[in-house]
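A single protein chain has been removed from this complex, and every other one stays in its place.
In order of appearance the chains are A, B, C and D, and numbering begins at 1 in each one.
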Amino acid sequence: MKKTEYSPFSVLWREVVKDKLALSSLLLLSLILFIVYGASIVLDQEEIVKVDLLSIYSPPSAEHWLGTDYGGRDILGQLIIGARNSFTIGLAITLLTGLIGLTIGLIAGYFGGVIDNIIMRIIDFILILPFLMLVIVFVAIVPKYNVFTFILIMSAFLWTGKARLIRAKVLAERELDYVSASKTLGTPDWKIIVREILPNLSSIIIVNLTLNLAGNIGIESGLSYLGFGLPESTPSLGTLVSYATNPDVLQNKWWVWLPASVLILVMMLCINFIGQALKRAADARQRLG
Amino acid sequence: MKRSVLQIESLRVSFRIQDEYYAAVDDVSLTVHENEVLAIVGESGCGKSALALSIIGLHPPERTKLEGAVVFKGKNLLTQSVQALNQIRGKDIGMIFQDPLTALNPLMTVGKQIEESMDYHTTLSTAEKRNRTLELLEHVGIPNPSQTYDRYPHELSGGMRQRIVIAIAITCNPALLIADEPTTALDVTIQAQIIRLLKNLQQQLNTGILLITHDLGVVAEMADRVAVMYAGEIVELADVHTLFTRPLHPYTRSLLQSIPSLQTPKETLHVIQGIVPPLTKLPRTGCRFRSRISWIHESKHEPHPILREVEPNHWVRCTCYQHFYFPDGGEKA
Amino acid sequence: TDSTSSDPKKPTEQTAPKEDIGNFPMTVKNDGEIVDGVLTYGLVSDTPFEGTLNYAFYTGHPDAEILQFFDEALFRTNGDYEITNDGAATYELSADKKTMTIKIKDNVKWHDGEPVKAEDLEYAYLVIGHKDYTGVRYGDALIQGIVGMEEYHSGKASTISGIKVVDEKTLTITWKQANPSVLTGIWAYPLPKHYLKDIPIDQLAQSDKIRKNPIGFGPFKVKKIVPGESVEMVRNDDYYGGKPNLKGVIVKVVSPKVVLQSLKKGEIDIAEFPTDQYVGAKGTKNIQFVGKIDLAYNYIGFKLGRWDAKKQENVMDNPKFQDKRLRQAMAYAIDNKSVGEKLYHGLRFPATTLIPPSFPGYHDKEAKGYSYDPEKAKKLLDEAGYKDKDGDGLREDPNGKKFTIHFLAMSGSDVAEPLAKFYMQCWKDVGLDVQLVDGRLAEFNSFYDMVEKDDPKVDVFAAAWGTGTDVDPYGLYGRNVMFNYSRWVNEKNDELLEKGHSEQAFDKEYRKKIYNEWQALMNEEVPVIPTLYRSALYAVNNRVKNFTVDPSSQLTWKDVGVTAEKPEVE
Amino acid sequence: MTFLRVNQLKVHYPVRGGFFRKVIGHVKAVDGISFELKKGETYGLVGESGCGKTTTGRTIIGLVKATAGEILFDGKDLTKLSRREFVQYRKDIQMIFQDPYSSLNPRKRVLDIVAEPLRNFEKLSPQEEKRKVQGLIEKVGLHSDSVYKYPHEFSGGQRQRIGIARALTLNPKLIIADEPVSALDVSVQAQVLNFMKDIQKEFQLTYLFISHDLGIIRHMCDRIGIMYRGQFVEEGTKDEIFHDPKHIYTKRLLASIPNADPLRRQEQQKLRQQIEKDYEQLYSRYFDAEGRVYPLKRISETHSVAIP
């Protein structure tokens, strides 16, 4: 008898492969990531962020394919390192918020009652916090402000949405009889949560995380613009984009900010298209029953 | 002979599933007469709803192919424009849906929802419309019409909501009423009331009713004639007495044997083997039921079964019925 | 990408043209006929102006820019920023130089028609010295130094004994000590007593009379204020200096991001122009640039000790940089010329002393300062015992221990990061391991928090001082001054600074000599390395006439006019 | 031989409202019912939607906490047991769920589904486990290779059999079947019902069979309890209930069942109208002022009715 694969991943994968747009997005994204991560191993970050006063704002040339910025630093190098950093940051935030949101959402949704109530009140509270303002305040406070703390600060605010989503799904899921069945079979709660409910949320989680990842890639750009972004010694796409706030750069030195903007756009679109395909796949499964 | 209100001729309803069309209703011809309840029974997925919805063109046009003809008042509804259909929907043909929980707009008072079809089909004044609505509410057995008028669907029980759905369907005294599983979601006591209500309406309004159900009990209670559907085809068509007393097609007979009966209890129930194949895997030639009566030899089936009249007004598809027996020796035909 | 490592000192072709502030005119050129018109002044600022429109209370630069149009000091100043008798009042110093008699001219009137009186100036001192006063002006040594001021400030006296109103237009101020700085630093902004006296002093700054309907005796009167964004002013026909040329002035806030665009479109006539945008703006047809050297300098300071708040004095107890050869070496190691030319297109240029050339009377033109000389730096380091003993290319301290210097630099400007990076690269080139404190630039507040509190994390810091118009450096380098951030103390220094503002120093030649000595001392000891002098630029529409940044010029806002109804547009 | 005894069981769900989610009332889902099951019999629980059938079943198996009353199983009161103590009774009481689609975890293979209780209670080697599961799967009439499939590869009836196999894994004594066939097509219903009857004999099971379909109840059950708004209105043997209903509510319920004989349509209609009339007229005799039924009264050895 033929064994039929039915892992969520294979289903999602099949859907992505079927969708031409999603497939080409996936290929493009993989290519970009391959180049970015590959190149950034070879490139020396110290060298790239090294100031060279002799080639300030030089336009693209054979030497600097994408020109240089006001510190005479190579844009292409910064773009590659920046893309790696931004993507890593986006991914880390996505995974971290996903992990927190998942844990909390599962607990709140599954146990309900007082625990749920307390968690929901906390989430409500975080939701009313003026996110941008508090992030700015946080950034001012944190003594060692780097990629790591940035990820932590962002994650501290962004997990709530996921927790709510997961909780809502768990609330629906736990009403299903298979959960009751597991309870009557004497399966302990944690096992029910991890082995029974979690796998059924996997597609929704994957979809949500993917779409979130798209949003998180450019997340630091706004803060960079306001002057609360990452230190320049950590190149990021947001930093490059925010150079455009200098009117001269915006109008006359397109090579500084445009490639980063386009890269953000392309990566976001790719991830988005993949996410949309995954979403369709997840829905189709639900329709299947 | 009563006048016919609706004639369905060789109707084929196909849905697009991954770039290919599959017929969910295949070559169905039926006639509904005035003041008559024609019931369509069959297992889930056999195409009952698909048939009903195609009559008034409620399938999404981009994914559905309709062939054949549905003649109503001399017009083929399948070729009508949406505008023209809108003149008929709700006015000459009313429709009752299965799930009263979802069939009503949650944001509109039930009064307004009933009145809405009058907005497009009559020229009544506001007050007249209201009066007519109250009348209808009364008619479908709502105890407190003027209060209920301003209620929202969620404030009503399932039975009440189904009455509202019926009231909507009969607002303009339609010549034809299509009822798709009108009682399935309801408790038996409510079901009995709804059945009576529909029956009364049929008699009072002289309406032809196309009743869709999978509950043979409901059929026995309500129908005048019965069409048994299997896998998109009608396999047997007869008046209700004939069907219940002299069922011929193996499917009809099996179905009747599989329900626990109050009257004649038996130890074990008949089991129809196998399952209805999904739309994409339906056998398109030969007797579609043959796989489920595998003990009847292939040769006993017609290669191209047709629905033929075996006695006056009793139609059966395929010749296999002549050779059919229950393997467990159960009841005889 | 390899090219980024190319050696900064290697001479290569220049990528950006180099500017020289000395080549800029200080006064706009315009030969046209003045017509009656309204001038729009762009207040270049990222944020709205605060609207504390009074000299005694304002803190932000934008407020001061508005103030200049409708209020002014009683005295005009000359090219050395010393008061003259050309303004609204005349002064006379007593023989012991401790008392100044100020006579306000007769035709000087507030905008509401009241004459400006001696008691108005006295009132200004009474407000600033009052214990309820909410502003920051009381810190001024010249104010605290007035006889009787301390008693008044502590509430022991109800008037200031050192200030006497002689008659309606005359008053005398007596200081405890003679100080030549009175000529550049005397507080000469009267407050309209008749207008403000009913408002409690602690409420003055928030009162409508200062925020919404302020009056002064300047060439223009405030007509209307849109808080935070613009001010409309009209000609003061009663201006004591004569009828102003402009019908009115509109001051409006313009973000630095769009200032060039606004100038090009003629939306503003004059704006203090961000120097970092100059290269892109050069050649714009409808505007001309005027400029001068700014009253400021950048420096790199060494943390040599700490501030003892109890004793109110600096204690030099940090051993790390006590060897002045190390400090000198670090000064030689940095290439300020390149920085000025490349990062600032010449609009900043290497500083040679701690008195900028904007004080032409005191700046020592002969002083060489520290020009870029890495070889000398290396030699000095070798001499001082900072040698690379483990062969990693970085020098260890004389005891052979790892020697890391923690460098604090402030974020904010666009080029802050490359600048800091560049300095660190320069130091690395001579074998010094310099790291940023916390690995990043510090934001303004963190920066000063660490510097003021002598955070042990900080070894070296890059900062800047605005000198104000008073040349006396005591406030920045004195033994008892908290702003002496490097905490450097030295007896010779004490002596010179004391002499610099002694009675004797009223003699300009003497004072110049003292300050030359001081500049030499500071260059020898380098508690701080002066790095860059700065330029201040103004962009001015071609229709504007008589606008000047020359401190010695007699032209004032009264004289500024326009020669066309509408601004020129590019 | 009393096997399970339910005594004055009450389950009240709090109704929360307002923003503090304060309890503002109670839904009396089950309001003081008592009945007992005898070993090997099938006890039917019938009533209209929302009358508390499911709640009763779920309370017995411990999915819902009882508000008051006792559930005596083997002489032990299950409502008093802590979660931990309850575990050992899990083996004895199992449940078959209504919806064969949602009661099987779509992400698990049949093997994992059926083996779940084994993994909780018995430490078996993977081989033993698989052998046992395959045995069970064959017992419920599925091919032993099915254990590697996922639920969506089965039809509704087959799924329900998988659910039953899972319930049988631990050799339970009591099975609570909550509307086990109401989600199934008529043609498949029969299959499951027949099968349930078969295994009852084989495993000597006791069923608590919950349904709103009187036809099925009659087909399956020995004794029947009729529920109305959380209480019992009548209890008796199959014959007593179907041939000699005493309570007007029971009568009305029975009369509502569609008659599968079209010839007797008129007759049935008349009977129904008659009973409906009676129901309205006699309402106050059978229900108290609040519309609640009276406590059960025993009218014969096996037959009880809620009349005053």
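Criterion: a contact is a pair of C-beta atoms (placed from the backbone, for glycine too) under 8 Å apart; a residue touches a chain by one contact, two chains touch by 3 or more.
As a convention for this text, contacts and distances are computed from a predicted model.
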item: Per UniProt record, name of the chain withheld from view ["Glutathione transport system permease protein gsiC", "NADH-quinone oxidoreductase subunit K", "ABC transporter" or "Hydrogenase expression/formation protein HypE"]; value: "Glutathione transport system permease protein gsiC"
item: Chain not shown: contacting residue from C:344, C:465, C:488 or C:547; value: C:465
item: Residue, one of C:61, C:109 or C:209, that touches the chain absent here; value: C:61
item: Which of A:9, A:131, A:148 or A:190 contacts the chain that the document leaves out; value: A:131
item: Among C:261, C:338 or C:490, residue touching the chain not depicted; value: C:261
item: Residue of C:232, C:388 or C:433 touching the missing chain in the full complex; value: C:232
item: Residue ranges of chain C at the interface with the undisplayed chain; value: 46-48, 50-52, 57, 59-61, 134-142, 144, 185, 205-206, 211, 224, 226-232, 250, 252-255, 257-258, 261-262, 264-265, 267, 307, 309, 312, 443-452, 463-468, 470, 475-476, 481-483
item: Absent chain, residues of chain A that touch it; value: 124-125, 127-134, 136-138, 140-141, 214-215, 218, 221-222, 225-226, 238, 241-242, 244-245, 247, 250-251, 257, 261, 264-265, 268-269, 272
item: Residue numbers in chain B that touch the chain omitted from display; value: 53, 56, 58, 82-83, 85-91, 94-95, 97, 99, 102-108, 113, 116-117, 120-121, 152, 154, 165, 168-169, 171
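Convention: only the chains that are shown with their structure count from here on.
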item: Minimal step count in the chain contact network, chain C to chain D; value: 2
item: Touch-network distance, chain A to chain B, counted in steps; value: 2
item: Chain nearest the overall C-alpha centroid of the shown protein atoms; value: A
item: Distance between chain centroids, defined by C-alpha means - chain A, chain D (Å); value: 48
item: Rounded Å distance, chain B centre to chain D centre (Cα mean); value: 31
item: Inter-chain centre distance, chain A versus chain C - centres from mean C-alpha coordinates, in Å; value: 46
item: Chain-level touch network, classified as line, ring, star, complete or other; value: line
item: Touching pairs among all chains present in the structure; value: A-C, A-D, B-D
item: Residues of chain D that touch chain B when the two form their complex; value: 48-49, 155, 157, 185-191, 193-194, 197, 212-216, 218-220, 242, 252-253, 255-263, 265, 268-269, 272
item: Interface residues, chain A side, partner chain D - complex; value: 1, 3-4, 6, 8, 117, 176-178, 180-188, 196, 199-200, 202, 288-289
item: Chain C contact footprint on chain A (complex, rising order); value: 43, 47-58, 63-64, 68, 70-74, 76-77, 140, 143-146, 227, 231-233, 245-248, 252
